[in-house]
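Each remark here refers to the structure printed beneath this line.
With one protein chain held back, the other chains of the complex are shown just where they sit.
Presenting chain A:
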Amino acid sequence: MSEVIVITSGKGGVGKTTTTANLGVGLAERGKKVVLIDTDTGLRNLDLLLGLENRIMYDLIDVTEGRVTYKKALVRHKKYDTLYLLPTSQVKDKMAVNEEQLIALCNELRSEFDYILIDCPAGIEQGFKTAIAAADRAIVVTMPEISAVRDADKIIGELGRADKEDIELIVNRIRPQMVRNGDMLDMDDIDEILSIKCIGQVPDDELVVTSTNRGDPVITNRNSEAGQAYRNIVGRICGEEIPFMEFLEDGFLVKLRRVFGW
């Protein structure tokens, strides 16, 4: 049974594209057939994070406008042969694809892939509406920062309006020291507002920046805490029960566990 998952956030820069790339690689490493669709038309980034920018021949718009079949546009990952990217155009903008087109495309892809991950653009306009249209479930990415959480709340409301009720949360870019000092929102604060199931807590990690620049997602890096967090998220998506990571000492760790019952 194939699943279409949209990765969205509202706020820009919280890690949607990073998350999409890492989850894609993680699932492919487990042998799943995965296609990643970049819907951030005009400002595409997903190809960079995967190191595939030189291999793009056709894009999402070429497919939705009928110039090529999706098979021609898919870029296979250099290392993981069950991972494919459908990049988008850097020349057009988000008005170039609508909901019906993406739904039709995803219906075609369902027969070939186990997971279809859609990298949603920031905002709540047409780009967002198109990206969520075909989704079976949504992963909302946020960070422990008040404007990111507000935007996530708005996004959850908009997803509800579009009848997308299967919504889970990833909290990204956590700086445990700042949380402990009370300078960053903690999981309690976030859960009070968003009240959706959390499937991931990813620490802020410099290695994410290096991996982005090198086009090699951090999930492959055994020395990275963020990488480990992403590996755990992939496990949870595949139905495993994995406790949240310990990045802090006992007092805070106990609190994390209690809030989410893990």
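Note that in this section contacts are C-beta pairs under 8 Å (C-beta built on N, C-alpha and C of every residue); 3 or more make two chains touch, one makes a residue touch a chain; residues count from 1.
What we mean here is this: contacts and distances are computed from a predicted model.
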item: Which of "Potassium-transporting ATPase potassium-binding subunit", "Multifunctional fusion protein", "Probable septum site-determining protein MinC" or "tRNA threonylcarbamoyladenosine biosynthesis protein TsaE" matches, in UniProt, the chain that is not displayed; value: "Probable septum site-determining protein MinC"
item: Residue touching the undisplayed chain, where the options are A:Asp47, A:Asp62, A:Asp119 or A:Asp153; value: A:Asp153
item: Contact residue for the chain not shown (choose from A:Asn107, A:Gln177, A:Ser195 or A:Thr210); value: A:Ser195
item: Chain A residues touching the omitted chain (full complex); value: 150-151, 153-154, 156-158, 160-161, 192-193, 195
